[in-house]
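With one protein chain removed, the remaining protein chains of the complex are shown where they sit.
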Amino acid sequence: MRTAIYPGSFDPPTYGHLDIIERAAGQFERLVVAIGVNTSKNPFLPVEDRCSLLTECTGHLANVEVMTFHGLLVDFARSLDCRVLVRGLRAVSDFEYEFRVTMANRRMAPDIETLFLITRDEYSFLASSVVREVSRLGGDPSPFVPPSVAQKIAERLK
Amino acid sequence: MRTAIYPGSFDPPTYGHLDIIERAAGQFERLVVAIGVNTSKNPFLPVEDRCSLLTECTGHLANVEVMTFHGLLVDFARSLDCRVLVRGLRAVSDFEYEFRVTMANRRMAPDIETLFLITRDEYSFLASSVVREVSRLGGDPSPFVPPSVAQKIAERLK
Amino acid sequence: MRTAIYPGSFDPPTYGHLDIIERAAGQFERLVVAIGVNTSKNPFLPVEDRCSLLTECTGHLANVEVMTFHGLLVDFARSLDCRVLVRGLRAVSDFEYEFRVTMANRRMAPDIETLFLITRDEYSFLASSVVREVSRLGGDPSPFVPPSVAQKIAERLK
Amino acid sequence: MRTAIYPGSFDPPTYGHLDIIERAAGQFERLVVAIGVNTSKNPFLPVEDRCSLLTECTGHLANVEVMTFHGLLVDFARSLDCRVLVRGLRAVSDFEYEFRVTMANRRMAPDIETLFLITRDEYSFLASSVVREVSRLGGDPSPFVPPSVAQKIAERLK
Amino acid sequence: MRTAIYPGSFDPPTYGHLDIIERAAGQFERLVVAIGVNTSKNPFLPVEDRCSLLTECTGHLANVEVMTFHGLLVDFARSLDCRVLVRGLRAVSDFEYEFRVTMANRRMAPDIETLFLITRDEYSFLASSVVREVSRLGGDPSPFVPPSVAQKIAERLK
Partner (left out) sequence: MRTAIYPGSFDPPTYGHLDIIERAAGQFERLVVAIGVNTSKNPFLPVEDRCSLLTECTGHLANVEVMTFHGLLVDFARSLDCRVLVRGLRAVSDFEYEFRVTMANRRMAPDIETLFLITRDEYSFLASSVVREVSRLGGDPSPFVPPSVAQKIAERLK
């Protein structure tokens, strides 16, 4: 069975992430949405929240599974016997970052391939960092994230 | 009366900011230079200093006013009944950042328009972060900022 | 009266151009859409067609006027006693091109200012060259241009 | 059976194209290398040569087929009942071009998805235009193209 | 003796080229300004004019010599026993182009090194193509090129 991994920090998940997940789910038999747990960073939403929100928001997609991982992404991919990573591209700066990460991964794991989707134009500006900043400044993140995510952000910022 | 807002953190104000202010002041009946106060950040110059320095440096422009604001820029614009934001563009990375911010603002406030000016070529390299780094390393920021700003930086770093 | 010029070749006019025209018309008392006539180039649509199509498509905007010009844009602006140019930005490559043109114009006419609007995200991919190529390959340009423009393109390619 | 199309002009085919073909062939059950025939352009190598060279160079890949097409790529994809396009990305300027083409295709054919691979670093500089220019200036294109392509170029330039 | 080559088409030479020549002349014992003669292109100024104009404009620099070359730049460099090329960078698009050319040259001639200078900010917008377009549209190229070049352009366009 062909599995692909869509990795990220999803802090918080946005409509842009969900667009990539829906489209990638149509390309692979199984899609694992993989939340990287980097213990040294101070997250906006706890990883448990991100995991349950993503699970809820992808509930209508039968072949999508949400998991967390520690350590290197290529090691996690191998532990699932997966050879395909999926990433979204929005802008030039994304491309440069993804280029560097993909090249580093290829040096460490030449057998793992990365496929890119271009984010739909209406989400091409949308980054988790924008959502965090709008929320912290007292704005309503509803134009950018599903209702359940907006509610969790509101709870967290109280 | 047509008002425009030129927002920023101006930490510190540079000749590049003053170039944009002078040129924008010629395009609008009233220009509000708006210093965003983000309480969570650790500023280089206190917001009071930035406000007084900008007020002093724009004293020769009768239609320019310096203000501070908390929270979302689009909310501040609405509180002034202002529908125009002005921003300067220096480089490709500026463009990508401004594109994201403008799109997010448009999603939250479709009635507010953002107009961009391209920074004059002799200031196209000039960012507040460059001034901060040069100053912290013991360099003289005078080529990049007005004398009053250079003096305030010197006082602060003593 | 404050006049702005929105220059271009508009070969053909697209929904992206019309978005910029509508938004710019809200910022100025009078907006001149100025079609540059470069006699050495081999146009896709004759300049008369572009002029009549733009006039028709902007008929609902009382303060918009369509004109053609020969020679340098800054000379044309001066002949109208206009000191403001408006341009749309879609992407990084646009920015670099516009940066060069704006700097060259500033060297020749320091009193003329250029203001930029960022194209709406749903048109950020849309260039006249895309419309020309799709049309030449037998595709329907209707997703990209108003019906009157699509009809004129169909007539031309017959 | 899941088919993907790798479209291009391949004028001439390079080691960079072959890298993408080999990697894409590992991701899909069937890969169609599709040479776009644009009758208005003056090609470097005739389309028949490009077709036979690509067929020869991909002979070791059982699931790869070389075809030519006229007209719009999305129409060709539909004629094969194919819903996936594959493209290679080398650099920022590639990304911007591909972004525009992908968005235009999506507007015309929302059911067709485009997946991107990042070209291996040793081919990140390599474009057909570089090969054409080196060859025309009397240089040896062997570092950039397979021997059969180099030989065909030599024949053509005689 | 350490020689460097500054190659280009210089059609026409601009103040930007002269800035790079002056600065590069300070870094090497001998600097050869090398005009590439590409017989297939239709030049703006004949190569003889470009050669005499560059010779005149660099007359005050004792270690600068102007030459023309046919064929590949790396072959010309070897014919002079020169191992260093110098190029100017103005903008991101320059960088991408130069990156590709440098990588292709390195593949063909690993012993030849390319060094880059960043063009002074007041010339960062300045390309020969801008000068050609301004001149063809009837504008005065004097802000961009030395008087002798402006005069030659005027003669040519008569």
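Note that the chains are named A, B, C, D and E in the order they appear, and that numbering of residues resets to 1 at the start of each chain.
Note that in this section a contact is a pair of C-beta atoms (placed from the backbone, for glycine too) under 8 Å apart; a residue touches a chain by one contact, two chains touch by 3 or more.
Just so it is clear, the structure is predicted and the values come from calculations on it, not from any experiment.
> Which displayed chains does the hidden chain touch?
It touches the following shown chains in the full complex: A, B, D, E.
> Tell me which residue among A:Leu18, A:Ile35 or A:Val92 touches the hidden chain in the full complex.
A:Val92
> Thinking of the whole complex, not just what is shown, which of B:Arg2, B:Arg136 or B:Arg156 touches the missing chain?
Touching the chain that is not displayed is residue B:Arg136.
> Can you say which of A:Asp75, A:Asp111, A:Asp140 or A:Glu155 touches the chain missing from this structure?
Reading the full complex, the residue touching the unseen chain is A:Asp75.
> If the hidden chain were put back, which residues of chain E would touch it?
Output for chain E: 23, 26-27, 84, 89, 92, 95-96, 98-99, 102-103, 106, 113-118, 120-121.
> Against the chain that's been left off, what residues of chain D make contact? List them.
Chain D touches the missing chain through residues 92, 121-122, 124-125.
> What does the interface between chain B and the hidden chain look like in terms of residue numbers?
91-93, 124-127, 130, 134, 136-140, 143-144
In this text, only the chains that are shown with their structure count from here on.
> How many degrees of rotation map chain A onto its copy chain B on CA atoms, rounded to the nearest 5?
Answer in degrees: 120, to the nearest 5.
> Between C-D, A-C or A-D, which repeats the contact pattern of D-E in over half of its pairs?
C-D
> By mean C-alpha coordinates, which chain is most distant from chain A?
Most remote chain from chain A, centroid-wise, comes out as E.
> Between chain B and chain E, what distance separates the C-alpha centroids? Give it in angstrom.
Roughly 38 Å, centre to centre.
> Rounded to the nearest whole Å, what is the centre-to-centre distance of chain C and chain E, using the mean of the C-alpha atoms as each centre?
Taking the average C-alpha coordinate of chain C and of chain E, the gap between them is 33 Å.
> Could you work out how far the Cα centre of chain B sits from that of chain D, in whole Å?
So the centroids are 47 Å from each other.
> If you look at chain D, which of its residues touch at least two other chains?
Expected reply: 92-93, 96, 99, 102-103.
> Which chain pairs here would you call touching?
By the stated definition, chains touch in these pairs: A-B, A-C, A-D, B-C, B-E, C-D, C-E, D-E.
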